[in-house]
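Note that one protein chain of the assembly has been removed; the remaining protein chains are unaltered in position.
This part shows chain A:
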Amino acid sequence: MTENSKFVEISNLIKEYPNPYGDPFRVVEDFNLKIKEGEFISLIGHSGCGKSTVLTMLAGLNEISGGGIILGNKEIDGPGPDRAVVFQSPCLMPWLNAFGNVMLGVKNVYPHVDKATQTQIVEHSLSVVGLADSMKKYPKELSGGMQQRVGIARAIALQPKVLLLDEPFGRLDSLTRMELQDVIIEVLEREKLTAMIVTHDVDEAIFMADRCVMMSNGPRAGLGEILEIDFPRPRNRRDIFNDPKFFGYREHLLAFLEQRSHIKGDTRLFSGGDMMGFLKKGQIKDLTDNHMGVVA
């Protein structure tokens, strides 16, 4: 295997937050996962179980408290353009247009390439996400879905090894959500990228991924169960949603999540005290999501 290989190995990953009144607060514990090159993993679990924490640690945006992550025979250390992230909110710079927002990263990742090539890369990635006609538009002139498309274009323009999607459709309506799911699947098939998506949506998790990783409930969340999704690619939404296998996967996932709910109590029905605890840990995002489709 070479430096450029795109497999990911997560071993004994731990995330702790300091707790002034006792032992450090462990959010994620002993999380182990091997992602094959070009594989698409979906990470599913209850709100606040640490899915996003795992993803941000992989992105390098969140410090790793224990264990390690290896990408292509190299341990990761901090963020980098080899792991592009699509955030829940598009996070576009409002003072730059779509082209400028994508160019921001390209200029930095390919500083030695001439300007024409840089422009070509930007234009290519914007047309891949279907924004060839809206390159000169500013974020405020774009709809939420279009903004997220720019976010995806910005990520793939870096030509990363791994694409990390942190609830990328959480704020979109279900029609836009489907459109963007197709965009992502198309991009991944073309670029042969390794990818990980954090989602609440069971249908999305099955439809998009090769393997569904279910996380046990936090705190001390770890890997609960892995479900192999055996659908051929390229995938067709209608075929899959009518496939009896799909319902089997769906039942399985829901059963897992429900069972976990019984074990730990329904995490969606927090008491006030628990809520405060979660707010302190910075899990507000998960609680305030506008869930569409079947919600875990």
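Operating definition for what follows: a residue touches a chain if its C-beta (ideal position, glycine included) is under 8 Å from a C-beta of that chain, and two chains touch if they have at least 3 such contacts; residues count from 1.
One rule holds for everything that comes next: contacts and distances are computed from a predicted model.
Student: Of the options "AAA family ATPase", "ABC transporter permease", "NADH-quinone oxidoreductase subunit N" or "Chemotaxis protein", which is the UniProt protein name for the chain that has been left out of view?
Tutor: Cross-referencing UniProt, the chain left out corresponds to "ABC transporter permease".
Student: Pick out which of A:L61, A:M178 or A:I240 touches the chain that's been left out of the picture.
Tutor: A:L61
Student: Any idea which of A:V28, A:I152 or A:L172 touches the chain not displayed?
Tutor: Only one listed residue reaches the unshown chain, and that is A:L172.
Student: Where does chain A touch the missing chain, residue by residue?
Tutor: 59-61, 78-81, 83-85, 87, 89-96, 104-105, 107-109, 139-140, 142-145, 147, 154, 158, 171-173, 176
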